[in-house]
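All remarks here apply to the structure that follows.
Note that one protein chain of the assembly has been removed; the remaining protein chains are unaltered in position.
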Amino acid sequence: MTTAAVVGLSLVLFVLGVVAFFVKKDLLTQFMAVEIMLNAANLAFLGLARGTDRLDAQVIIFLVMTVAAAEAAVGLAIVLLVFRRKKSIRTEDFRTLRG
Amino acid sequence: MMMPAYAWIPLAPALGALTLFLLGRRLARKTVSILASTSVAISLALSLLATLRLPPGGTSGLQTQTHRLMTWLSAGSFQVEAALRFDALSAVMVLIVSGIGLIIHVYSAGYMSRDRDYGRYFAGLNLFTFAMLLLVLADNLVLMFVGWEGVGLCSYLLIGFWFEKPSAAAAGKKAFLVNRIGDAGFVLGILVLLSAAGTTSFAGIAEAVSNGRIAPAMAGLAALLLFVGAAGKSAQIPLHIWLPDAMEGPTPVSALIHAATMVTAGVYMIARMNVLYAFAPGAGRIVAVVGALTAVYAGTIALVQNDIKRVLAYSTISQLGYMFLGCGVGAYAAGIFHLFTHAFFKSLLFLAAGSVIHALSGEQDIRRMGGLRKHLPITAPVFFIGALAIAGVPFLSGFFSKDAILVSAFAAGFPFLGILGLAGAVLTAFYMFRLVFLAFFGEERISPENKAHVHESPSIMTGPLVVLAAGSILAGYLGLPIVLGEKANLFFRFLGLVAPVLDKGHLGPAAEWGLILASAASAAFGIGLAYLLYIRNTALPGRWAARRPGLHKLLLHGYYVDEFYDAAIVAPLVRGSESVYRRFDLEVIDASLDGAAKAAGVFGKAAAILQTGWVKDYALAFVLGLTLLVGALLV
Partner (left out) sequence: MTADIVFWILAAVSAGAAAAMVLLKNPGHNALLLVLCFSSLGGIFGLLQAPFAAAIQVLVYAGAIMVLFIFVIMMVDPRAGIPPEKIKRAKILGPAIALVLFFELGTAVWTLFEANAAPADAGPAGSPTEVGRRLFTEYVYPFEITSVLILAALVGAIVLGKKEKAGS
């Protein structure tokens, strides 16, 4: 379990998250892809930490997770709202901000 | 503050002007006039104090005092101090400005009593007084120029006082612009002196001249350029055109600014710079010739004018010509002496004219006056006295000052100019008494509506008139002709070498008495002729005018100088401006601005292609950017 392995896993997860974002067609699953990316970041933090830095890495993981939770709550509320309005969660349908 | 008395002189009017400009509209009329008049009275008191305190000594007989307020401009070797100078010449000038100024302030309180913009009027008047005092108290040309410009500004503001009247606004503009042309010459003169002498202070220049540090050619050039400025300010040919139009302003303004003080600034300047002009006699000669020609020229125009104020305006131009004649031939004290007496009788004439206009509810055409001496028991006699004085009738002030100038002209070896001066005296007497007889004597040609309201002016207006009349009679006795004795001329002795009369030669006593007789005779001739034409045989002027209509029109229109300038200078400039406006301003500048705006629009539309509104496109941009960044960092 070398550092390279851990960070490498984090990289794999991250890229999978990016690909997932582009492959999926609806808001919900795209949101899930974002969560994958966040987790990959968390893993990278921990993987790159050494010694007592690992304690700080855990603090950071804690904070990131909190923010992710808050973001998920509000984001999913928005998804619901959008669905109620437009009867669809297909991202291609939401292009009113076109300039 | 340890400043000498004379340094405080300009302060009170400055504060008065500031207060009145800011608060004038909100103060009661009485407060305004009292405030304004008091500030000038303070200046007058300080002037008297300072004059009495002038200690004897120095080359002038009285000391020259200077006081440095602060270093104003300092750039390398270029230094200009804000410094004031007080000597005999300054004393004469500040007394005239504050004294006549005070009288006119009091008169204005009555004359302008029903005007809406009372506060603005007195603010302008006070500001003018401040600027003029600064002008005459300055110790160097640059500070003097500040005052010079200041009086020009006030002239503009006060000529165009009733700015809603288009002719008044245009007159103000014209005055300012013509003055500006003169000012350009003035500034160039300053620059020449600066480069030649390294200083603009009067003492410095005088010292440079006497030490031979200035080449005569440079001195002459500077003198001429400064005279261009004087010609503009004092309405000499060819920059005289603004003064007749300046009569659009209120009559007290005409009296103060365009008779007694501002227009005399040019004469003062030449007297102040007498060392320079003495060093460059060619320039002096030109000054004298221009002065003499202007005196006669303006006199001929005044012969046929029908507006009471325009007659007086051309008369002022003519009398200023006399002053320049005096200074030009080296008799600076004589020029200043005429300035002194002229201040009394010219302001008297203007204020009395104002009284007449006031009495006739605004009528200014002398063809619609007549017989006013019956209705105006105070105005008529004082006007008569003023006319006698200006005509050079013996024993009144004008006679003494004019005589001094003529004597100097002949003595300095300019008989032709002296003869022109005598001719001008005849003209002066004639047109003044034409005015007197047509307005105050003879049959009444007043319109019925005006006749019903005709009344003498209130004492706040007639009081000043009487004071000025006394001055017009008595002022001359300060300068008795030298033929009566070397010490007889107190005025000249007071001025001493500050503004001397150069000793260019003496006429013997016989010639001097002869000249006195000649001046008296000219006055008598002019008055007599006017009597014949306007009392005895009143049909004659009309017949003469009918026989020579061309000449009459030529004189009436001032030799068409205005029309000439319009066609030769103004019209081409206007056309040029318009063409530049159309071809450059509209087509180039506006077009490029519009073009810039359109370009912004084009760029905006191009950039908007990236804004698809689709979150995946944005994510694409994110990832692309990230990849590029990481790539750059890894390389």
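By written order: A and B. Residues from 1 in each chain.
Operating definition for what follows: a contact is a pair of C-beta atoms (placed from the backbone, for glycine too) under 8 Å apart; a residue touches a chain by one contact, two chains touch by 3 or more.
Since the model is a prediction, treat every value here as computed from it, not as a measurement.
Colleague: Just list which of the chains on display the missing one touches.
Modeller: Looking at the entire complex, the absent chain's contacts are A, B.
Colleague: What residue numbers in chain B mark contact with the hidden partner chain?
Modeller: Answer for chain B: residues 614, 616-617, 619-620, 623-624, 626-627, 630-631, 634 touch the chain left out.
Colleague: Tell me which stretches of chain A touch the chain missing from the display.
Modeller: Residues touching the hidden chain, for chain A, are 1-9, 11-13, 15-23, 25-26, 28-29, 31-32, 35-36, 39, 42-43, 46-47, 50-51, 54-59, 61-63, 65-74, 76-81, 83-84, 89-90, 92.
The rule is short, and it goes like this: only the chains that are shown with their structure count from here on.
Colleague: Starting from the mean Cα coordinates of chain A and chain B, work out the distance between those two points in Å.
Modeller: Taking the average C-alpha coordinate of chain A and of chain B, the gap between them is 86 Å.
Colleague: If we count contacts the way the header does, which residues on chain A are in touch with chain B in the complex?
Modeller: Interface residues on the chain A side: 18, 21-22, 30, 91-92, 94-99.
Colleague: Tell me, which parts of chain B touch chain A in their complex?
Modeller: By the definition above, chain B touches chain A via 608, 611-616, 619-620, 623.
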